[in-house]
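Here the complex is missing one protein chain, while the rest keep their positions.
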Amino acid sequence: MHTLIVIDQPPYGSWGGRESLDMAFSLAAFDQPVSLLFIDAGVLWLKQGQEPDGIYQKSVERNLAAASIFGVEALLAEATACHRFGLTDNNLINGVTRIENTGTTLQQYQHVVFSG
Amino acid sequence: MTMVIRNNEGFLEDASAWTTEVAREIASEDAIDLSENHWEIIMFLRGFYKEHEISPPSNRLFVKAVKEAFGEAKGNSIYLMQLFPGTPAKTACRIAGLPRPTNCL
Amino acid sequence: MHTLHIVSKPPGNTRFRECLGMMGEQDALLLTGNAVTALADSTITLPAMVYALQEDVRARAIDPRQDISGQVTFDDMVSLTIRAQRVISW
Partner (left out) sequence: MPADIHTFTLVITGAPYSSQAPETALGFARAVLRAGHTIDRVFLYGEGVHLASSLASPPSDETNWTRAWGDFLQEHSVPAVACIASALRRGLVNESEQKRYQLPASNLAAPFEIAGLGEWVESTIKSSVQSSRVIYFHGGA
């Protein structure tokens, strides 16, 4: 059963997205198929060049780059949200698939989860 | 003996205090004599941490990360268990001077 | 019913809008907690199959709209989660 974990909160302002990532990593640890879907302001997780030193946090951009190593199958992003927040081929991190119809994507997963 | 501050489980309090000498000392407490094979994994883990700002959060993910980097022969729990007895991810992080894993899984 | 979408956030929360936007035609919506305030908000267009948790509606003295499918008890909520092929909490 493939799990889709949805992140709709921008990075750094709350811990919710990181806890979504922990959920994805633990499913992957047990070889359970899992993908991440970024919607709304959550797509800002996927922007290159994050420098969170000044707010004393670790870079979610760097954390996220470990996802494929751990076995997270796909990083999906809502295309309209990417457009809205100015994410293009030039500033999107590697390995992200933009999807046009998130509703259709959502239908394909038996287990759709928000971390909070 | 180099004086570095460690927590009650032997992890460095200050990651920048890590040297290869410190690594040897920590390893010797677990009766591990660091070989080339150990150093390969230790330096890999340190590189992984630098790149991703996290250690693999569980043993299983530690094995996966090593497998991704070095292939099946080294990316398996038996090999890593032999090098780093106990809980390999924890033992290896301790020797590599990385933070104590959160026991997340 | 294909999917039961359980929403606990008020209509002003982006999560509420996302849920409505992604619902399929065979899906049902269950409003709980602050989400029941959507019933009192005349600017919100709700889908065909809407349920609201009775306790939360009563607590907030909300007059149910004519177009709503029904108020449900916790017992009904359990049945809904079983009838649905899957459940998504927003």
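Labels for the chains are A, B and C, by order of writing; each one numbers its residues from 1.
The rule we apply is simple: a contact is a pair of C-beta atoms (placed from the backbone, for glycine too) under 8 Å apart; a residue touches a chain by one contact, two chains touch by 3 or more.
The structure displayed is predicted, hence computed values, not measured ones.
Peer 1: Please identify which of the visible chains the hidden chain touches across the whole complex.
Peer 2: A, B, C
Peer 1: In the whole complex, not just what's shown, which of B:E9, B:E36 or B:E72 touches the removed chain?
Peer 2: B:E9
Peer 1: Even though one chain is hidden, which residues of chain C still touch it in the full complex?
Peer 2: 6, 8-10, 13, 32-35, 53, 55-56, 73-75, 77-79, 81-82, 87, 89-90
Peer 1: Extract the touching residues of chain A with respect to the undisplayed chain.
Peer 2: 1, 3, 15-16, 19, 22-23, 26-27, 29-30, 32, 110-111, 113-116
Peer 1: Can you list where chain B touches the absent chain?
Peer 2: With respect to the unshown chain, the touching residues of chain B are 7-9, 58, 102-105.
In this section, only the chains that are shown with their structure count from here on.
Peer 1: Taking all protein C-alpha atoms shown, work out their mean, then name the chain whose own C-alpha mean is nearest to it.
Peer 2: If we average C-alpha coordinates per chain, A lands closest to the whole-structure average.
Peer 1: Starting from the mean Cα coordinates of chain A and chain C, work out the distance between those two points in Å.
Peer 2: That pair's centroid distance is 26 Å.
Peer 1: Per the centroid of Cα atoms for each chain, what is the distance between chain B and chain C, given in Å?
Peer 2: The separation of the two C-alpha centroids amounts to 49 Å.
Peer 1: Which chain A residues reach two or more other chains?
Peer 2: Nothing qualifies.
Peer 1: Which positions in chain B touch two or more other chains at once?
Peer 2: Residues: none.
Peer 1: Which positions of chain A touch chain C when the two form their complex?
Peer 2: Touch list, chain A to chain C: 8, 39-41, 102-103, 106-107, 110-112, 114.
Peer 1: Can you check the complex and tell me which residues of chain C touch chain A?
Peer 2: Residues 3, 14-15, 18, 21-24, 86, 88-90.
Peer 1: Going by the contact rule at the top, pick out the chain A residues touching chain B in the complex.
Peer 2: That would be residues 22, 25-26, 28-30, 58-59, 62-63, 65-66, 69-71 of chain A.
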